[in-house]
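A single protein chain has been removed from this complex, and every other one stays in its place.
What follows is chain A.
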Amino acid sequence: MTVTNIVHTAGAPIGTPASPDTALACSTQGLSVAYRAEPVLRSVDFAVPQGVVMGIVGPNGAGKSTLIKAMLGLVRPLTGASEFFGQPLARTRKRVGYMPQSTSVDWDFPTTVLDVVTMGTYGSLGWIRRPGKRERARAVAALEQTGIPDLASRQIGELSGGQRQRVFLARTLVQAPDLYFMDEPFQGIDAKSQQAIVSVLHTLREQGKTVVIVHHDLATVRDYCDHVTLLNRRVVASGPADESFTCENIRTAYEVTAGDDAFLEFAS
């Protein structure tokens, strides 16, 4: 990436503050992932400018979660590398937060809501050092932000689907990252939790944070996302919603024929 950096800055007129690359919250180039021999992602180029809410949209099995996981080093890519704020993840970890699907953990784990949210502070603590009063205070603040401070001492096994998502969101917020990856945050939740999460999204946008959301509900894509990436094992379209989230692109991503347009009314 350094090479492109130099090219851009060299070509830019004097006084232009930053090269285009540092204005990216994250980017990946030529990313391919295969489970065993079956390809899930093929040469994906993906870039998210800072300060936008980017939706990753596509049908089931399109590799939406895999894209996030591969970028974050949770799945080993076959080819391609990712950068966060112009640097490899190892250097910028503290600025990157990840909210996995809530179904990815066992909620029968013997622990309380506050303890789970406090785990979001572990990255800044590093090895061995224990969380103290300050970390717990931050966790309480994050719970207030997601509207569930009264659940702090609740056993996590007793939470509803929406409350679980809000706990995971709080755990990500407590880390205070600049870039958020959220995998299906609206999956299986009640209206109240949805509202709480949306209000957090708005706050994050106002603060100039960058959010990448894996989202599968086409009807609400335009409500939450400024930018959209349509994905189906490869990138169909990516960019500002007005340009990328079009009937034609949705059709291509979802592999539907022209006559079958019932669900395309949400498109730009």
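Details
What we mean here is this: a residue touches a chain if its C-beta (ideal position, glycine included) is under 8 Å from a C-beta of that chain, and two chains touch if they have at least 3 such contacts; residues count from 1.
Just so it is clear, contacts and distances are computed from a predicted model.
Considering only "tRNA uridine 5-carboxymethylaminomethyl modification enzyme MnmG", "NADH-quinone oxidoreductase subunit", "3-methyl-2-oxobutanoate dehydrogenase subunit VorB" or "Metal ABC transporter permease", the record for the omitted chain gives "Metal ABC transporter permease", by its UniProt protein name. Checked against the hidden chain, the listed residues A:Q29, A:S43, A:T79 or A:Q155 yield one contact partner: A:Q155. Here the missing chain is touched by one residue of A:G58, A:G86, A:P100 or A:P185, and it is A:P100.
Summarising the interface, chain A meets the missing chain with residues 69, 72-74, 90, 93, 96, 98, 100, 104-106, 109-112, 115-116, 119, 122-123, 125-131, 155, 171, 175.
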